[in-house]
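What you see is the complex with one protein chain gone and the rest in place.
The block that comes next holds chain A.
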Amino acid sequence: MDLFFQLLINGIIVGTLYGVVAMCFVLIYKSTQVVNFAQGEFLLIGAWICWYILVQFQIPFVFGFLITLVFMAGLGIFIQMVVLRPMIGEPIISVIMVTIGLSIFMRALVNWLFGQNAVGFPEVFSTSSINIGGLYVQPAYLMSFVISIVIMAGFFYFFKYSRYGLAMRATAFNQQVAQSLGISVKQVFAMAWAISAMVSALAGVVVGMVNGVSSALSFIGIKVFPAVILGGLDSIIGAVVGGLIVGVLENMAEYVDGQFLYWGNMLTIAPFWVLIIILVIKPYGLFGTKDIERV
């Protein structure tokens, strides 16, 4: 039974992290109608840049991390302006092809710059597990969980109370309405990409601290698809719930498989099975808007 709870805790911790990345994906989809297949690469680039700055310049973690965020904001804005702005009004399939291309390009670039091998992150938090009521949790995991919750609270506050958050929601609702209120849609698009890239990079750094930095980071981007589709593509809350479900499901599948089935590899497949079942019952996801265009 201990193993069960251990895996459940792992699932919740990794699920909140999926939730954060899923929110980043939904943020871009909701405000700019772009399905960003390069979301996972933001984690990858963010973690590598942060690692590089820390190792190369030997500065305190906080500064290295802040520089990474600034860089990622710039990268997000650059991609939006140079790659995606010209695609406005093009068919959704073309836009998808562009983001897939972007993802391949960024992954190749990172491999070329930093190599294929995993490297360890300079230790910021101890990686030896601590015992909480019989369950072993790495402090880095605990930190990951806390950071994820803080980010979610930050998103909530931003969209509920801040002027720019309201502007982004208005733009997501209707661009002409937003413009009639004096909101610059271009500015909102750039902001969506900047925030999405920064927060994804933060998630990348967190995962990098726990598991090391490697190209495997971009696979989190793939985990995010069942999460956001479960949640309903255009719902921030749905993204969080979807992320949690995927995280917990993975670990539960592993438990069931390890204890009873011995099929192997259930961890990766189970979320997609559940995804299919949920979409059959609720075609717009758990929290999705009905009139949304499905892709």
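The rule we apply is simple: a residue touches a chain if its C-beta (ideal position, glycine included) is under 8 Å from a C-beta of that chain, and two chains touch if they have at least 3 such contacts; residues count from 1.
To be clear about the criterion, contacts and distances are computed from a predicted model.
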item: Per UniProt record, name of the chain withheld from view ["LPS kinase", "Ferredoxin", "NitT/TauT family transport system permease protein" or "ATP-binding cassette domain-containing protein"]; value: "ATP-binding cassette domain-containing protein"
item: Residue of A:166, A:256 or A:279 in touch with the missing chain, whole complex considered; value: A:166
item: Of A:20, A:73 or A:183, the residue in touch with the unshown chain; value: A:183
item: Missing-chain contacts mapped onto chain A; value: 163, 166-167, 169-170, 173-177, 179-184
